[in-house]
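All protein chains but one are shown in place.
Let's look at chain A:
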Amino acid sequence: MIRFILADLQRLQAGAMIVVLLVAFATALGMAVRIEERALRLGSARAADRFDVVIGAPGSETQLVLSSIFLQPSPLALVSGDVLKQLSEDPRVDHAAPVGFGDSYHGYPIIGTTAEFIEKSGFRIEGEGRNFSALSEAVVGARVPMAVGDEFSPQHGLAGQAAEEHHEMSYRITGRMEPSATPWDRAILVPIEGVWHVHGLGLGPGEEGYHDGHDQHHEHDDHDHDEEHDHDDEHGEHHIEAGHLGPPWPSDMPGVPAILVKPRTIANAYQIRGDYRTETAMAVFPGEVLTRLYATLGDARLVLTAIAIGTQMLAGTAVILVTMAHLSQRRRQIGALRAFGAPRLAVFAVVWSELLIVIGLGVAAGIGLGYAGAKALAILFARQSGMALPVTLEMSDLAFAGMLLAVAALIAVVPAIYAYRQSPAAALRG
């Protein structure tokens, strides 16, 4: 009987192929939604793992986390420089690093921070390279296509919006970070003082990388930095010590968009979060914010899953229609089988198993297609954001495929019963 079924499928390969494709695409859609959503959760959780507390100005917690940890370009209100100074001197804090944005280079965001942040946040410098130690030095992420020794001038504006270059400042790359599978792989890290300097926030002449006349530039620039840059302080007049990078910070500090804090203990983390939830500052645990974001993602997944189920139902209906149309063409064949003495149950089994084999092939192809699609999306996403999405096929996915197959087995009963109930005499009449 198996030989008969296989011969039958071979004879009907065009129709079978259509059913396989229909089922494969419907399965792939559902599978890709599952895999991608899980990968996004895992990937974002891993990317946020090294950051315990983020402090910014009061506003959207999600935006603060997306901008400071996932380096999504968007304007953030500034938190006072005094907060950074206080945190740096707080005994409960292992280290606190500012994160300043505003410029980019060929689509790669330039992040102003401290050398200490690179050392203590788990980023490692590759081979011969080293951390930045001067205002005009930079360290690049693993996906930034620049080499140690290259020089560049930052472009004004966030990644994707950058236009003209800040010719008054140039950086030389001193080190390259090992891949971290996070958006920081696409970042160019420079001293925060460099970012302040580029935007005219009080660095005196004589510092390396400093070009005379930047104040004039600040006054006559066509672009209104006060409006466009998150880190421009409204009061404008700050004086960063020339030749000195990182903490201890001076008392008259410019504001920063965000501060990444590493508390010494978990208890300290909770205390800091409590202490810095004030009218002028907002402290968040990225993990908590992500959990809320996942809930939103979950809603999105629900919508996508509903779409996938809708597609699967449409595919299921199409499969039944194709099968029923095909069965009416096979009426005489089924009648002949019965006439030769094939039991009704055998006819049922032939129709049911043929359909199940075809659907099974479709589901199997759909698993592969969904996985490949999710993988391709993850590669594209990683190329754009730097964040690696761990695409994996898990037992739950196979259980999902098994469930689809079980539903298919039930659906396949419909045409099988139709064939079972057919009178052989009527079937032979055609």
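Here is the rule we use: contacts are C-beta pairs under 8 Å (C-beta built on N, C-alpha and C of every residue); 3 or more make two chains touch, one makes a residue touch a chain; residues count from 1.
To be clear about the criterion, contacts and distances are computed from a predicted model.
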For the chain that's not shown, choose its UniProt protein name out of "ATP-binding cassette domain-containing protein", "Cytochrome c oxidase subunit I", "PQQ-dependent catabolism-associated beta-propeller protein" or "3-isopropylmalate dehydratase large subunit".
"ATP-binding cassette domain-containing protein"
Given that one chain is not shown, which residue among A:77, A:148 or A:336 touches it?
A:336
Touch with the missing chain holds, among A:124, A:383 or A:429, for A:429
Which positions on chain A touch the chain that was left off?
1, 3-4, 6-8, 10-11, 332-333, 336-344, 346, 423-425, 428-429
